[in-house]
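Apart from one protein chain that is not included, each protein chain of the complex appears where it belongs.
Naming follows writing order (A, B and C), and every chain is counted from residue 1.
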Amino acid sequence: MQALIKPGVGPGLELVEADVPKIGRGECLVKVEAASICGTDLHIYQWDDWARSRLKPPLVVGHEFAGRVVEVGEGVSGVAEGDYVAGEGHLFCGRCYYCRTGMAHICERGQIIGVDTDGCFAEYIRMPAVNLWKLDEDVPPEVGAIHDPLGNAVHTVMTAGVSGARVAVIGCGPIGLCAVAVAKRAGAAAVFGVDVNPYRRSLAQRMGADAVLSAGADDNPVGRLRELTRGLGADVVLEMSGHPDGIDTGLDMLRKGGRMVFLGLPPGPVKLDLTEKVIFKEARLFGVNGRRLFETWYQMSELLRTGLDVTPVITHRFALADFEQAFAALMEGRCGKIVLQP
Amino acid sequence: MQALIKPGVGPGLELVEADVPKIGRGECLVKVEAASICGTDLHIYQWDDWARSRLKPPLVVGHEFAGRVVEVGEGVSGVAEGDYVAGEGHLFCGRCYYCRTGMAHICERGQIIGVDTDGCFAEYIRMPAVNLWKLDEDVPPEVGAIHDPLGNAVHTVMTAGVSGARVAVIGCGPIGLCAVAVAKRAGAAAVFGVDVNPYRRSLAQRMGADAVLSAGADDNPVGRLRELTRGLGADVVLEMSGHPDGIDTGLDMLRKGGRMVFLGLPPGPVKLDLTEKVIFKEARLFGVNGRRLFETWYQMSELLRTGLDVTPVITHRFALADFEQAFAALMEGRCGKIVLQP
Amino acid sequence: MQALIKPGVGPGLELVEADVPKIGRGECLVKVEAASICGTDLHIYQWDDWARSRLKPPLVVGHEFAGRVVEVGEGVSGVAEGDYVAGEGHLFCGRCYYCRTGMAHICERGQIIGVDTDGCFAEYIRMPAVNLWKLDEDVPPEVGAIHDPLGNAVHTVMTAGVSGARVAVIGCGPIGLCAVAVAKRAGAAAVFGVDVNPYRRSLAQRMGADAVLSAGADDNPVGRLRELTRGLGADVVLEMSGHPDGIDTGLDMLRKGGRMVFLGLPPGPVKLDLTEKVIFKEARLFGVNGRRLFETWYQMSELLRTGLDVTPVITHRFALADFEQAFAALMEGRCGKIVLQP
Partner (left out) sequence: MQALIKPGVGPGLELVEADVPKIGRGECLVKVEAASICGTDLHIYQWDDWARSRLKPPLVVGHEFAGRVVEVGEGVSGVAEGDYVAGEGHLFCGRCYYCRTGMAHICERGQIIGVDTDGCFAEYIRMPAVNLWKLDEDVPPEVGAIHDPLGNAVHTVMTAGVSGARVAVIGCGPIGLCAVAVAKRAGAAAVFGVDVNPYRRSLAQRMGADAVLSAGADDNPVGRLRELTRGLGADVVLEMSGHPDGIDTGLDMLRKGGRMVFLGLPPGPVKLDLTEKVIFKEARLFGVNGRRLFETWYQMSELLRTGLDVTPVITHRFALADFEQAFAALMEGRCGKIVLQP
């Protein structure tokens, strides 16, 4: 089969001919119909510090996909050949404190496909059956492929609790854009998309933002947000940028007693004015990681069945062989989610 | 001024000429622009057991209204002459455990206007300033008038938590109808209106219900609900009927671990199969009373500003002098909310 | 091996010689060191309506035990020969909505050992490895044996949330007695044990109750409770009696806005005054079933390691062969928990 791999230490990826994976007990083989590129994949492509410290090449990359089960291993129940599925990319041990108390998504021995084990930028992928999520047949493969990042957005929104709330989304990259749409669908009174990039702000509007705020130094997004919330500030801030300025802006936008959820990953330590912006405010801050297994997936599927539309976030599609073009588009930045078709 | 009063013990009401109330410290005088009739008012009109035990005539009835402040007492701050307001009908002591811990709506010494003190079916009403809620000028008086029952619906929905949930609303009287619209706006995945009355079911559809279920003996609404929820049942049930059959149907519709909120008032004790329908199911049941002071009011105003439309629930309007026609329409049952104009 | 079985339809049990169970993939064989008798076992002994409708004899009864792993099946990880363990008696499917969202204890296809499959009143029991809980070596086998019912108490207390609360425990049978001790250890301001039976009230005192209240018709336990709580009532009521009078007393003891958890199983439908005692009060009622898998077990072990002492609840010990005496003691009622030693 064709597979996109990190062949060894250093930047870049390579499309190679590889053996179709052999499955073991409790596993399934899935024919990939669509896969999508995550920021993580770009880190791997660019071979940054994180990638260097974590990856052990050679390795098939990619962790976001949808496809069809073509082979079922021994001892599998609940998944059958022919099932149309998306994959939960976080592997879990099933035996640690977190796995045994409904928090497998933060398993002590958690691994990620396409990072720690072979991934999905290939014609076939081997997956533990428990990591497969059956999709409705009317979900397009490219929407199935982005279930993993959409799940991040759903988990973020549900952790915050947005019913009736004024919600600021800081950072309108693909997951931030999904969060805009999810927050609207999940009952936010109003959703405000905040980004420095006008292309992304316009996508935020297409995803349903009630207003978009430019986050440039001269734009006073905090003042604008306050006007839009009758002086009070945001009840909820979803931090999807991972940028120190975005985090600071988010804390400034948050009203006293408000809830702020952190999903964007700052590349280094961040200076926070805890006294004025967290403690005196009685702010509540929540880190989120991945998606709840599988509560988030149930919520996501239900929202998609009942009106959530995330298709505007998918802006580019490429054949797997054209991966260089896909990564170039991603680096250029004028894009939402990019889908690869093996 | 004209005032609709319960003149003495026994059924019926009487329109009389009365003195405009004199206000004291901390109070305001409000010129009533619209008032609406509650089921409670019908109990008072009909002089049932509850009314007999609670009311001390003569008394101006009515507790749902909107109007304009025409006089402001000493020591009032935050409310001014000319303010356009709705009234919170629950009076509270401010000193008990509940009042001092943010639960004034269940004050130990709580009283209700139009039940324990003179109410709003009159040209003017005297109100504690702290019970007035400033309305946006673009809210029609008749919508302002129904803020009190709409607040019941908002409190019920927010107590349940409906973001992403499948919600069954049992009983589509005026508050149930409001709950349908509020649950949709507050992010329910789907809302199912359940009632025996086809007129009310059609109103539920106009309020935004995704499906309506007939609750007749031969209609198998529980089975229908299960089909509509992929076999699981409702995540949330809002019990707005107060009818033993409605309560039982609601418990049957509820999935394991689900949340059921009770607002409808059964006239007597109700037999519940606690073992099978509550304990084995790990059901969570919540009684709700009135509206949270004033969290619910903030939520309600925000939802109304951002797309919540409850106007279809207002089906009839009468001059105060035509109150007999209004009560006749209410007893006849083919109505949503009925508004009186003094 | 020796095993206590329900040989066929009808009352009574029989001690027989049976084959040691053969284990399969994912299973372990456990040598039982101590087992304890549950009310459920008494229903089975007496062959009441519930037992008749549920059991398919012949069957080894009993579901509360501790022992040592003597054989480990294929594919088991995390449990080893020689491990000292207690057993979670609720079997779960691992694939339904509940199992996949951290609520396996209310699995759609849940079964119970000693009820639906062979149980623990025997020298050996076959168990799925995932249902075994490793005990610290310093836990006596008889305390290990009662982990299952103690877990019910822990789950009940943790569902209620008792930190700083005044807690009434209605019904001081074995699980109620455990709940008294757990609520104290978990930070209740005060715990009040309520029972009609003086023997049980005296056990409640030994378990740490701050006061015990006689629940007889002339005893006015509600008035007494109110005196003990400065007129307010209980913040939390734990309903462990399953008796309609106990439930009604509990609702009367509960303050407005309070939390009441139901574990005791009423044998039939119960009449509740929902209007006055739940809705006007904004009471919050929670059904609980079994124990959370395995959050409750972690909590329970931690509490036992840090001062929780439940040994006074164990009042009788019998050899397995003397089971008739054990059941006689249970029926007589002057007992806490009864332990059988195979």
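Quick note on the criterion: contacts are C-beta pairs under 8 Å (C-beta built on N, C-alpha and C of every residue); 3 or more make two chains touch, one makes a residue touch a chain.
Just so we're clear, the structure is a prediction, and the values are computed from it rather than from any experiment.
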>> Among C:14, C:74, C:302 or C:324, which one touches the chain that has been omitted from the display?
In response: C:302
>> Going by the contact rule already stated, which one of B:51, B:274 or B:293 would touch the omitted chain in the full complex?
In response: B:293
> Which of A:26, A:94 or A:266 touches the chain that is not shown?
Replying inline: A:266
> For the full complex, which residue in A:42, A:232 or A:329 touches the chain that was left out?
Replying inline: A:232
> Taking the full complex into account, what residues of chain C touch the chain not shown?
Replying inline: 157-158, 161-164, 166, 185-190, 210, 299, 302-303, 305-306
> Hey, which chain A residues sit against the chain that's not shown?
Replying inline: 97-98, 103, 106, 108, 232, 242, 247, 256-257, 262-263, 265-275, 278-289
> Which chain B residues touch the hidden chain?
Replying inline: 25, 75, 77-78, 95, 97, 100-103, 292-295, 298
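Quick note on the criterion: only the chains that are shown with their structure count from here on.
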>> Are the interface residues of chain B and chain C largely the same numbers on each copy, more than half shared, or largely different?
In response: same
> Tell me, which residues of chain B touch at least two other chains?
Replying inline: none
